[in-house]
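Removed: one protein chain of the complex. Kept in place: all other protein chains.
By written order: A and B. Residues from 1 in each chain.
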Amino acid sequence: MKLYQKPKTPTDLPVLKPFVVSGSKTWSMETFGTITADRRILVAFAIFLIAWLSVDVVYAQIQSDTNQSAFATLIKWTPLMLLGPPGELGGFVLNIVVSFIAMALGTFLGLWLGLGQISLNPIIRRSSWAITQLFRNSPWLVLLFYIMLLMPFRVTIAGVDFDIPGWWKAAFALSLPIMANISEIVRGAIASIPTGQWESAESLAFSRTQTIWQIILPQCVKRMLPPWMNWYCILTMSTPLVSILGVSDGMSLTQDALAAESRSEFLIPMYLWLMSWFFIYSYPIAKLTRRLEHRFAVNE
Amino acid sequence: MSTTTAWSPDQPIVSIKDVYKSFGELEVLKGINIDVMKGEVICIIGPSGSGKSTLIRCINALNNINSGSIKVKGMEVNNLELDKLELRKEVGMVFQQYNLFPHKTALENIMMAPLKVLNQPIKEVEEKARQLIERVNLVGKESSYPGELSGGQQQRVAIARSLAMNPEVMLFDEVTAALDPETVNEVLLAIKDLAQKGMTCILVTHEMGFAREIADHIYFTDRGVIVEHGPPATFFTEAKDPRTQEFLSQIL
Partner (left out) sequence: MDVVWEWFQWLNSEHGIKLTIFYDEWDRNRFFGGIWTTIHLSLVCMALSIVIGMGGAWLQMSKFIWIRRIVQGYIQFFRNTPPLVQLYFFYFAVDSALASVTGIEGGVFSSYGWAVISLSFFAGAFNVEIFRAGIESVPKSMVEAADSLGFTSFQVFCYVTMPLAYRVCLPALNNNLINLIKTTTVAYAIAVPETLYISNQIWSDEYNVPEMMNVVWGVYIILVGILVAIMHRWEKSIRVPGFGN
């Protein structure tokens, strides 16, 4: 079953056009997290980063009385910052893992919560709305604290003790605001389907459940995809919050590395190094989101 | 009041009695009485806002009525306990905005309801669907998506889609109003074919020539009441009520 048409003509990548920021055609509240940009930005950023690092290396060389350059320091600490302590899951990889888990869980829960918001049962509808509003309006760090401090770290299932790792709790905590925002996306997408679709399905004797799953939701997938991807980017940018609660992610290991070196010349390069990983991960996703948005808008 | 009374072919298949309907303060239907026998073709005409679309939507229980009775094949539509799904299996509706499912091909649109609602075997359903495509003259367009079809083609798919459920009554709510004049004809031909093969049709339409051609009975509504009705032979030439005459003189 095809969910959407393939476009008739291939979409143009604005690679070789002169650098102009073009306007957003389907601008909505959810698109403020993405932006049209040229591949040249990535190049420009890379150049900037390399230039800065080089300047800093030179500066550090002039200042320092040891042989270790900033660049060598970066390389030395990268395995730890990226992968975590040996034998343990940590570092930037942990950030990504947490983002996957939180997004998957949040999407699943959010779908049901969004369907709950359009339920015919007033109790379900109102409580779904209340839960959505509650978790939409809560600061993510507060939720992290709440879950990580108040959720037990050891559970006993069928007589066996399970230690719940901190990052599991963190992933769950981050999935809650995602759940709320996905719920809003689902509700909004369903509301944007013309009532004529509901009516014709009704006239063909489809039940409400059948109508929602066979006719309405398949049409919603396309319009939910860009805001969904946008929230994934926002989520990934929020995963370093877990470092505040003691999880050994990329941020906290970077701080550990800096503390171990205790050289102020390395501060800027190390932070920029970590930020560039996030940038390189997130920027293509944001760009893809933008392209999908444009393509879906054009084909509507 | 039970939901279903026994129905036999000598009784009207659609029986509308003393139907009143208001939207909040605004009263849209003020005592409508219409009887439709099986196989008859009824056209409802009138100025905008006269309640014609509301009436036809009430027959299919898309809108509720405030008082009165609508019986379709013995099923009482105004009864809250009525199984709407049972009603919709007997009544097919075609809308002004076609409302095809954009994520399915033409053939899949036609096949969806019998497959999912009536749970009929897929081979049967597909064969019937292809026959219906042929009947509405769209051979070759089975794998096209609604976005690739013209308005008239989409409307014909919509007709075929409703026919796939084998309804006893077909309702048409101004189905040609959103079409270009060139494509109106192809849709009217499809409806005419239906009518000639004995389908009970209730049409709300502005196409007077078409109404005159295929209708067995014409009803003129204005401001929520049926002002006048009669067979086309006498209705268009011997209209008695001044409102009817005024309306007809404006459009003919």
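One rule holds for everything that comes next: contacts are C-beta pairs under 8 Å (C-beta built on N, C-alpha and C of every residue); 3 or more make two chains touch, one makes a residue touch a chain.
The structure displayed is predicted, hence computed values, not measured ones.
Listed by label, the shown chains that the missing chain touches in the whole complex are A. Across A:111, A:124 or A:272, the residue that sits in touch with the chain not pictured is A:272.
Checked against the full complex, the candidates A:104, A:142 or A:221 give a single residue touching the omitted chain, namely A:142.
The hidden chain makes contact, of the residues A:50, A:75, A:134 or A:221, with A:134.
Although one chain is not shown, part of subunit A still touches it, namely residues 19-21, 23-24, 27-29, 32-33, 35, 37, 41, 44-45, 48, 134, 137-143, 145-146, 149-150, 233, 236-241, 243-244, 251, 255, 258, 264, 267-268, 270-272, 274-275, 278-279, 282-283, 286.
The rule we apply is simple: only the chains that are shown with their structure count from here on.
For the pair subunit A and subunit B, the distance between mean C-alpha positions equals 49 Å.
Residue ranges on subunit A touching subunit B, taken from their complex, read 1-5, 194, 196-197, 199-207, 210, 214-215, 218-219, 299.
Per the touch definition, subunit B reaches subunit A in the complex via residues 60, 62, 84-86, 88-89, 91-93, 95, 97, 99-105, 108, 112-113, 116-117, 145, 147, 158, 161-162, 165.
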